[in-house]
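Removed from the display is one protein chain of the complex; every other protein chain stays in position.
Chain lettering (A, B and C) follows the sequence in which the chains are written, and residue indices restart at 1 in each chain.
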Amino acid sequence: MKFAFFKGCKIPYYLAQYETSTRAVMKPFGVRLVDLDFNCCGYPNRDLYFESFVYSAARNLALAEKKRLDIVTPCKCCYGSLKHAEHYMHENEKLRRDVNTVLAREGLSWKGSIKVHHLLTVLCDDIGLPAIYASIVKPLGGLNVAAHYGCHALRPSNVVHFDDPLAPSIFEDCISATGAKPVDWPRRLDCCGNPLLGKNNALSLSLMRSKTSDAAESGADCICTACTYCQIQFDAVQSAETPEPNRESMVPAILYTQLLGLSMGLPERSLGISKNTLSIEKLGPAWKLLPGAF
Amino acid sequence: MVKTLLESTFLFVCLYIALGICAFGILFRIVRWFASDTGPRAAVIPAWKRVAAAAKGFITTVFSIRFFLFFKVLFLDVLLQTRIVKTDLSRWIMHICIFFGFMLLLLMHALDELVTKKLFPEYFSTLDPFQLLRNLFGLMVIIGVAIAIYRRVRHRGPMLATRYADRYAVIILAVIMISGYLVEASKIVSESVFNRMMKDFSSASGPADEDAIRAFWSSEYGTVFADIKTPITPDLVAKGKQLNDESCASCHVPTKSAFISYPVSRALRPVAMPMDRIKADVIFYYIHVLACFAGLAYLPFSKFFHIITDPLTMIVNGMSDKKKVNQAGAMPRRAMELDACTNCGTCSRYCSVAPVFQMIGNEEILPSRKISMISSLCSGKTIKADELREISEGAFICTSCFKCTEVCPTGINLQDQWFAQKDLLAEKGYPLPHVWVKEFNASEWSDRIRAGESSRTRDVDTIKGRYYNLTADSDVFAPCIQCQTCTNVCPVVAAHTGRKDAVDITPQKIMNLLRLGLNDLALGSRMVWDCTTCYQCQENCPQGIPVTDIIYELKNKAYGKFKNIDRTADIDSKDDAS
Amino acid sequence: MTLPKSHNYDPRHIFDVMVIGSGIAGMAASLFAINRKLSTVQAGSAGGTLFTSGLFDLISVYPVGEKRLWENPWEALDAMRRDGTSHPYGRISNEDIQVSFDEMISFLGASGMRLRFDQNRNLKVITSMGTIKYTYCVPESMWHGVEAYDTKAPCLIVDFKGLKEFSARQVATTLKGEWPAMRPLRVTFPGTAGHDEIYAVHLAQALELSETREALARLIKPELGDARFVGLPAVLGIKRTSLIVTHLARLLGVPVFEIPMMPASVPGFRLKEIFDSELPQKGLLRLIDKRVVSVNRADNGYFLLNIGGNDQSQIIQAKSVILATGRFMGKGLLSDRKGIFEPLFNLPLHQPSDRKSWHHEELLNPAGHPINSAGVEVDDCFRPIDGEGRPIYENLFAAGTILAHQDWMRMKCGSGLAIATAYAAVNAFIEKYMNTSARESA
Partner (left out) sequence: MLQTQVLVIGGGATGTAVARDLALRGVQCILVEKGDLNSGASGGNHGLLHSGGRYVSNDQEAARECKLEGDIVKELMPQCVENTGGLFVAVQGDDEKFIADYPSYCAQCGVPCQMIAPEEARALEPTLSISVIAAYKVEDASIDPFKLTLLNINQAISLGSRLLRRTKVIGFDVQNKKIRRVLVRNDYTGDEFYIEVEQVVNCAGAWANQISSLAGIEIPIQYSKGTLLVTNDRINYRIINRLRRPSDADILVPGGTVSIIGTTSTPVEDPDIIYPTVEETDLIVRESSVMVPVLERSRFVRAYCGVRPLFGKGGGSDGRNVSRGFALLDHSQENVENLTTITGGKLTTFRLMAEKTVDLVARKMGVTAPCLTRTEPLPTTTGGQWTEPGISPKTWMRSHESDDIMICECEMVTKKAIDEVIESIKKNNEKTSLVDICMRTRLGRGACQGAFCGMRAAAYLYERGEFSEREGLVDIGRFFQERWKGIHSILWGDQLIQAELMESIHCGLFDEELYTPSR
C-alpha cells in the first residue's frame, strides 16, 4: 500500500511525534507514505474566502492525482477540508471549471480520480482490524481510554463519509485492538475547542474543559486523539492553560498512533512519547500496570 | 603610465570617502537594528535593553556547547550555501558563481597588495595564473549576474519582487565587471601603453630590436600599432619573441590567457587608435575603480549588504535556540534579518498558503512580500488604512507552518517575524478578524454597513457569493420548522462563559434573521464568529438545512463587508424604534 | 467480530430487510428484524426520534369525536375492533401488541432506559402545559410524577431561569384546582448565571457531571418544605439518566421526576442515543447519513435501493423493504396544492378528495382532521395495497404513522402504532417471504 501523506501545516513543527509515530506504526503493515509538495488544506481560509479554501484543497488533490496516489492524512481537520473541497468540486460545475483554470497555470487539474482517507479508516478498513489485532504484542489491558472523535472528520456525514455521524464506532474499535478499554462518555462527539483558539480563548478552553471533566467523570485515564489540532488542544493547550491547583486533575492526551505503537511494542523513541507536553507517566496506576511500559 | 591607486590623490580621496560612507552606512544600519521596533511592546523595551540582551545572548552562546555550531554554520551554510542547494539548484549555481567569483576577485585582484602579494611573492597581475584566473572569476560573476537577471525576468511576478535598490546593485556589479575587462582589453591594444613599457623596461637596443618586439606584440599580444614599417615576417616575429622572452615575459604572459579580455581586444582593433589617443584605458580604469568605490559606498544601502548580514544571520540563527524567543534580544535580530533578506522568493514558493494568493490576489499573503512590508511597518512610517488591512489579512492567513523558515537560504527565522508582525498589527488595531469583529456588536456592525450604503431598500446583490448563495436563497432556510434542535446541540450556546462572552444569538435565530431579511444583523453576531464549525447543527437538522455552511457563508460575507469599514469612524446609529 | 460498518460494507451483500425511516417505527422494525436474525440495513435522516416526548402511548381516546378517555387501553382496543374500524390496530391482536411492547421495553431496559407501566391501566402524566396526559408506559425518570399525581401529595415543581419552554408556575397554576399541594420554585441552573436563555439539552449535558447535580440539589433543598416529590423539566441527562435521578433523589431526600415538555425534547435525544448506538451493536447496518433516492426492482423481485445522492451514490440490495418513513414531518408523505403522495414507491394513498376537505375550520376539533387519517392502506400482512386490495409488491411492507385510517394525535397511539405495526410487518415478512424464498431455493 502506498499513499501520499498529507501532514498539514502543524505537524512538522508542533507535533512531529504524530508524523514519526504514524510512520512507525504504518511501516510494519507495509504501508508506504510518500511526501508531496502539499500546501495548506484550506480549512483556516474557509472563514474568510470560500473559493480560496476550495482551491487550496483542490490543489493538494490535484498534486496527488498527478502522482496517482490516494491521500492519507492523520489530521481530521485536513481530512474534512479535503473532503469538503472534493464534495464542492463534484457538486458545483462553475466552481470546478474556475478552480481547474487556476490549477492549469501550473499544469495541474482535478478530475476526482483519487480518494482521501483518514489514518483511522486506513487502519480499520485498508489494513483491517484483524491485522492490527495480530500485530499487538503488549496489549494495554487495564487502561481506560476516551476516544475523542474530532468534528471535521465525522460531520457533515454526507460530505465526509467517515462513519455513522451519530454513533460512530471506528475509533473505539481501533482502541479495543490495542487491548485498552474504550470508555463511553457523553461528550465523546463534541468539539475540542481548538478551532476557536486565538479567536475566543475563553470559549475554546470552556469547550475543552467540558470534555476533560466529562472524560474524568466517565473514568477515562486518558483521551485518545487522531487529529493534530485535537491533540494540541488536549495536550499543549490544556497543559499551558490549566492553573496550578487544578493541574493534578488534568486528563492527559495520547495520539492513537502512539497508543497503537506502544501496544505493538515499538520503541518509545520512534513514537515520540517524550515530546507530548503532558507526560503519560501522569496516567498513574493504570499506565504503570502496563506490561513493559516504562 | 597611470598612477597606481595609492599614487593618485584623487582616487585615494575617493577611496576614503567610499570607505567612510560604507563605514557610516554599516554603523547606521547596525544602530537601526537596535532602534527598530520589530516586535510588540516595543515601548517598554528601550534600546539599551536590546543591546544588553544581544550581548548576553552572544556571551552565553559563545561560552556554551552551541559555540561549536559556529564552524558547522560557517562551513556548510555560509561557504557552501547548502541551504540554497536544498531548494533550488540553479539559484545555488548563480549564487556560488557570484559569491566565489566576486570574493576571489576582491581578494586576489582588488586587494592584491594586501593579500596576493603576501601569499605569492612572485605575483604580478599580468602573469598566469593570475591573469587567467582574473578572467575566469570575472566570467563567473558575469554568468551569475546573467542567471540572476534571467531568473528575475523569467519568474517575474509577486513571488520574486525586485526592488529598485536591487537593480542598482546589479548595475554596479555589471559596470565593475565590464569596465574591468575593458581596461584590460584597451591596455592590450594600446600602443602608448606598449611604448611606455618599452621605455621603462625594454633592454632592446636600436630600432631593429624595437621593430622585432613590436612585430611580436602586434601579432601575438594583440597590440595595435599606428604604423609598422617593416613587413612582419616570421623571422622578425621569432626575433621579437626572443627579445620578449628576455625583457618582457617575466611580467607579461601572452595576453591570450586573458581569455575574455583578449577576444574583446580583438573586437576593439578597428577603434584601437582613436581609443589610444583619448587614453581609453585610463578612462576605463577610472570607471572601473570608481565603480568599485561606488559599490563599496553603496554596500550598506543595497543588496550588497547581505554579504555582511547573511553570514551573521546564519550564524546567529544557526547557533541560537529558536524555541526560546526573548523579545528584547529578538528585536535587533529581526531587524538584522530584514537587512539579510535578499528577496529571493524561496519562501513564497514554498508557502503553504500561497494558493490563497492565487485565488484572492492579495500579495501581502506571500512571505517575500510580507518581509518587505514589515520593514515599513517597523520603521514607523504611516501606512494607509487599506494597506494595513491587506497586510493584516496576509498576516492572519499564515498558518504558522514554519515552512518558510525551513527553506530560507539565509536562515531568517521568518516564522518569528510573522508572529511578531501579528502582535504588532494587533497593537495597531488589526488583530485577527475574529477578534476585531467583536469591537462592535451585531447591531453596531449593521449600522456601519448601512452607513456605507446609500440605498434604504434591502440589498442582496452586494452580498452574493460566487458559487453558493445559501444566505440569500429562501429555499435553503425557509424549511426551518423552529424546532430548536440546532440550538440544543450547539456546544457554543451551551458553553457558559458569563454574559460578557456569551453568544448573542442562537443558530435558530440566525435562520430567522435570514428569513426576516435581516442578514446584516446576523453578519457581526458572536454566534457567527464564535462558531466552532463542529457541524452538530447541520448534522442534526431534521429539515436538512445546512446551518453550518450558512454560518460559514455569513462569515465570508461579513468579512467582505467589514474589512472595508473604517472601524475608527464615528457614525450615527440609526434608532430603529423611531 | 466484524459488524457491518456504515463507512465500509460489502456492496454485494443482499440484505433480508431494508428499513427506511428512523423514527420509532423504523427503529422498532430494525430491532425486531435483528432480534430475528435477519440481516438488516436501515436508512433515514438523523432526527427521526428527536420529536418524541419519551412517553409510550398505546391508546387512550376512542372514539375521538367523543373525546372518550379510557383507563384501560386494552378495552379501548377491543371497543375499536367491535366497531369494525379499519384502524391498523384492527389487524393485530392484543396479545401481539403486548408482545411487541414487551420486546421493545426489554430492549430499552437493557440499554439503560427502564420503562414503567401498569399492565391494564393507562398512566396519568403531568405535562409542561399543565394538562394530564394518559399514556401507557413512561420512562422511569417520569414514574414518580405518576405516583405524585395519583396521591396529590405535596410536591415542588422546579423550573430554571431562562428555560423559556417550561414554567413551574404555569404547571402549578393550571393544576391548582385538582392539586392544591403543588408549589412552583424558580432557581438559576448552576453555571448559567448571566445567560439570557438556556436550552434543555445543554442542561441535560451539564447534569451528567456530579458537581452540577450537587450544586442543583443545594439550591432546591432549602426550599423543599413539606414537599414529598420534586418535579423537574425533562432535562435529567441523556446518557446517565437513571443515575442522575437516583443521585438527585438521594441528595434531596425525596423522589424526583421529570415532566415532559415540547421539542427539542431531551427524552427524544435519549432514545436517539440508545437506538443509534445499541442497534448497530446488535448488527444493524445504519446508513444514517444517507437517503434513499430511488428504488428499482430486480428480476428476482429484490429491491435495488439507490442510496445517497450526487457524488457518492450506492446501490443496496434487499429482499424486502419496510417503509417506516412517517408522515409529513418524516417526509414519508409529501404534499403540494393538489394532493399528497408517497415519494419513494409512489404508492396509492387513501386521502380526502381535495384540499378543501383536508382540515377542519377548528384546529382543536376533537374529531381530527381528515388529512391525518390519510396514508397507505395495507393488507393483513401490512403490505401496501392497490385499489383492488391486492398487495403492490409481495415484499414491501409499511409500518408506523404512514398508515391510513389512524389519527395518532387524537387517539394517542403514536408509539404503540409504530411498535405494533413494525412487529407485525417483520413477522409477516418472515412468515410470508422467508418461507417462500426458502421454498423457491429448495
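Note that in this section a contact is a pair of C-beta atoms (placed from the backbone, for glycine too) under 8 Å apart; a residue touches a chain by one contact, two chains touch by 3 or more.
For clarity, every value in this text was computed on a predicted model and none was experimentally measured.
The absent chain, not drawn in this view, touches the displayed chains B, C throughout the complex. When the omitted chain is restored, the residue from C:Met262, C:Val293, C:Leu349 or C:Ile392 that touches it is C:Met262.
If you put the hidden chain back, the residue from C:Glu95, C:Asp354 or C:Glu388 that touches it is C:Asp354.
Touch with the chain that is not drawn comes from one residue among B:Ala442, B:Val492, B:Cys541 or B:Ala558, which is B:Ala442. When the full complex is taken into account, the listed residue touching the unshown chain is C:Leu69, out of C:Leu69, C:Val187, C:Leu219 or C:Leu349. The chain not shown here is touched by just one of C:Ser106, C:Asn120 or C:Thr173, and that residue is C:Thr173.
Mapped onto chain B, contacts with the missing chain fall at residues 441-443, 456-458, 474-475, 478-484, 499, 504-505, 508-509, 512-518, 521, 525, 543, 573, 576-578. Where chain C meets the chain that is not shown, the touching residues are 51, 53, 55, 61, 67, 69, 127-134, 161-162, 164-167, 169-170, 173-174, 176-177, 194, 196-197, 260, 262-263, 327-329, 334-337, 354-356, 358-366, 369, 371-372, 408-410, 412, 414.
Everything below uses one rule, namely that only the chains that are shown with their structure count from here on.
Taking A-B and A-C together, the chain pair joined by more C-beta contacts is A-B. Spacing of chain A relative to chain C, judged by their CA centroids, is 36 angstrom.
Shared interface positions of chain C, i.e. residues touching 2 or more other chains, are given as 46, 205.
The set of chain A residues touching two or more other chains comprises 156-157, 165-166, 210. Here chain A touches chain C in the complex through residues 86-87, 90-91, 121, 124-125, 129, 156-158, 161-167, 169-170, 184, 186-187, 210, 213-214, 217, going by the rule given at the top. Chain contact summary for the complex, chain C toward chain A: residues 2, 5-8, 46, 205, 208-210, 237-240, 272-273, 276-277, 280, 286, 288-290, 308-312. Those residues of chain A lying in contact with chain B across their complex are 9-10, 12-13, 37, 39-40, 42, 44-52, 55-56, 59, 88, 92, 94-95, 102, 105, 151-152, 154-157, 165-166, 189-191, 193, 195-196, 198-200, 202-203, 206-207, 210.
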